[in-house]
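The full complex has more chains than appear here; those shown keep their coordinates.
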Amino acid sequence: MRIAKVRGTVVSTYKEPSLQGVKFLVVQFLDEAGQALQEYEVAADMVGAGVDEWVLISRGSQARHVRDCQERPVDAAVIAIIDTVNVENRSVYDKREHS
Amino acid sequence: MRIAKVRGTVVSTYKEPSLQGVKFLVVQFLDEAGQALQEYEVAADMVGAGVDEWVLISRGSQARHVRDCQERPVDAAVIAIIDTVNVENRSVYDKREHS
């Protein structure tokens, strides 16, 4: 999985029928120190993440093991909203300090 | 998924039998600000996107969860025609301004 930050949304009315009701978020990947990378993805969000929240993104066919996405053509999904990231016993991110 | 712009078509008569009737589009990936990237893909299109339209592309085995593609060897598909893209509450793209 990858760590990412929610940056925006994509809206589409004309789409695969199975995608009705699926929310699409624009997410930007972060490195292990929390620095933004020049890498973006559009991910299906069934967890309910908000802009600026840190999330875990799962990609490829595994993305469909998110609730209600089994038969949907999504190749990236938000699987968790991150509380904390620790690297070498140092806190890189703590959600409480960002709310 | 990735944001892309439709740029052209690929036509093939001599192909896997299961691909009869599948339309192939040449798409160019865009970054989150709508700038063209030097990355192209050929995607199966069951949604009916036109040249210059912004679309969402799903890749890998998930591409086959598009209608009628279950048993087809496609690894990239158009899953939606994009209406709007918003990043940090700023409109990056609105289809109505491009029609």
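Going by the order they are written in, the chains are A and B; count residues from 1 in each one.
Basically, a contact is a pair of C-beta atoms (placed from the backbone, for glycine too) under 8 Å apart; a residue touches a chain by one contact, two chains touch by 3 or more.
Keep in mind it's a predicted model, so treat the numbers as computed, not measured.
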| message | Out of the whole homomeric complex, 2 chains are present here; how many copies are there altogether? | response | 5
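By our rule, only the chains that are shown with their structure count from here on.
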| said: Please tell me the distance, in whole Å, between the geometric centres of subunit A and subunit B computed from their C-alpha atoms. | reply: 21
| Mind pulling up the subunit A residues that touch subunit B in the complex? | 7-19, 24, 26, 28, 38, 40-44, 51, 60-61, 63-64, 71-76
| remark: Within their complex, subunit B touches subunit A through residues 1-3, 31-32, 46-47, 56, 58-67, 77, 79-89, 92
